[in-house]
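Removed from the display is one protein chain of the complex; every other protein chain stays in position.
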Amino acid sequence: MTALEIRGLAKSFGGLRVTADLDFAVAPGERRLIIGPNGAGKTTLFNLITGEIKPNAGTIRLFGRDITAVPCRHRPHLGLARTYQIITLFPRDSLLRNVMLSLLGLSSLRWNPFLRLDRQHALIAQARDALARVGLAALADRPLAQTSYGERRRVEIAMALAQRPKVLLLDEPFAGLSVDERADVRRLLLAIPRDITLVMIEHDMDVALDLAERISLMYFGEIIVEGSRAEVVAHPRTKEIYLGE
Amino acid sequence: MRRSAIAVALLVLATVPLWVASGYYVNIISQILIWAILALALNVLVGYAGLVSLGHAGLFGIASYAVAWLVVNASGYLAATLAAIALSLAAVAIFAVLSLRATGIGFLMITLALGQILWGIAYRWIGLTGGDNGISVPARPMPLGLSLAGSTAFYYAALLVFLAAMLSMAVFVNSPFGASLKGTRDQPRRMTALGYNVWLIRFLAFLFSGFWSGIAGILYAYYNQFVSPQILALATSAEALLMVIAGGTGTLLGPIAGAALVVVMKNVASAYIERWNFVLGAIFVAIVIFMPEGLVPGSLRLGRWGWAVMRGGRLARVADEGRR
Partner (left out) sequence: MSLWLLLAVNSISLGGLLFLLSAGFSLIFGLMRIPNLTHGSFFMLGTYFGVSFLAMGFGFWLAALASAAAMAVVGGGIERLLLRRLVGQELAQVLVTLGLSFMIADLCLMRWGGDPIPLPTPAHLRGHLPILGVIFPIYRLVIVAIAVVVAAALWLMLDRTRLGAMIRAGVDDPAMARVTGIRVSRLFTLVFCLGAALAGFAGVMGGPIFSAYPGLDADMLPFALIVVILGGTGSLPGALLGSFIVGFLYNFGQVEFPELAYIILFLPMLIVLVLRPQGLFGRQVP
């Protein structure tokens, strides 16, 4: 059984065809990297998988279950989580609060208008743990607005991991990071256990290449090349796309 | 520190009739309390859900008219109050379903249209509402046999309801649901991707907001003993919004301060400043442009800045503070 399987996925915006007849499958525990030039449709693919956009055609299966028609808000409950290319965190809140919101998303506690959120010790402890896992335990109570870009990238990952996903989509987790920050994030990602399947979009091939087991190269909404690291790097079309055009 | 401040505030409020000059001023404070409840209710949407409504006078007014009509035509006060609350909630539910088809300016315009429809009914459906003549409530209710006819007695009744509203708001805002609501204000798309049902969260918040708007309306009907289409007018919704924005949307005290500002301006300052509408509008414009976070946080910010300057801190330190 595949962790994530996409068949015949198509999406057009008006006349603009973003993806067409896309087939894509990821095995459980795999580390898949999606690369491709800007505008290839990679983030749109993620948006389609999470349900933020509806496809025009095709199916999406999560561990065998057809989730194509499942609303976006239900998919995290099925084990799907993602991080965003542009950081979309909650700026007015502390790091702890940000992660708590992520945890609450899956908890029935989120409907409760009577209890004090500050007194939910179990939840708070879980949030602190999640931050500790990304090395931000010391900054837990700091407002997000007072953290660095690199720290916010790690909060994104903490929030996604806090939901104990089965499949984690990472949209350019290394974007805009310094060399040291990249090393931190790389270590983080390497430490993610195998019961979480990783699908990562990255632009910067160097950093991401050694994290990936299989690579899919996307171009104009289609997967042009797919295979192991060595296969993709050596493929003539890869060179053509990255060096030619 | 905060607990003692709350205790002092409660003490002050509880003893108002003792130290306030006359019945007239006690009435002013009662009015402030009533409008503060509406402002707090509106702030649930404006401040915590990020949805600006220009139709809340409609929710306020429909409860006012309902209770006034029922008391005059049908029943005793308790039944009328309960029925008015139920009717008001039904109206809020419809309001919410229609308004939540959009956010931002679309939401603003739908609430405006809905408010105008209700106003039009009050103004034109003379058979039902008496039109411009309104509905007079002959006497105030007598809960448990106590008369609310006097300004002091009514003040305490209003105070009780206000404190209930405050408590309810404080619990709501600090709850997990409150946090979810604030999340939908800041990052609605992200919240959906995190597993939240953003529409339902907003709908429930709307019900909560509408409920207290209705309570304020009922209280108003009993206080004023007269309801007229004016309370459903766009100007009233605008005033409510002014209260919220002037006072500040980020705190619970903000709307209360805003309500006090507007009521005082209308009743007290209007004796001295003839053109209080102009002043109100000017304050509104100034706040939106220069102090968008509202008077309460804005004044705190200015106060902190001024204090830092006074203490002779280096300009750089002050600049840092200001930048945050």
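Things to note:
The letters A and B name the chains in turn, as written, and every chain counts its residues from 1.
Here is the rule we use: contacts are C-beta pairs under 8 Å (C-beta built on N, C-alpha and C of every residue); 3 or more make two chains touch, one makes a residue touch a chain.
From a predicted model like this one, the values you see are computed outputs, not experimental measurements.
Check B:Gly76, B:Gly120 or B:Gly150 against the missing chain and you find that the one touching it is B:Gly120. Of the listed residues B:Ala91, B:Leu112 or B:Leu181, the one in contact with the hidden chain in the full complex is B:Leu112.
Although one chain is not drawn, its touching partners on chain B can still be listed: residues 52, 54, 98, 101-102, 104-106, 108-110, 112-114, 116-117, 119-121, 123-127, 233-235, 238, 241-242, 245, 274-275, 277-278, 280-285, 288-289, 292.
The rule is short, and it goes like this: only the chains that are shown with their structure count from here on.
Spacing of chain A relative to chain B, judged by their CA centroids, is 42 angstrom. Those residues of chain A that touch chain B in the complex are listed here as 50, 52, 72-77, 82, 84, 88-92, 97, 100-102, 104-107, 109-118, 120, 145-146, 159, 163. By the touch criterion stated above, chain B contacts chain A in their complex at residues 171-172, 174-180, 182-183, 186-187, 189-198, 208, 324.
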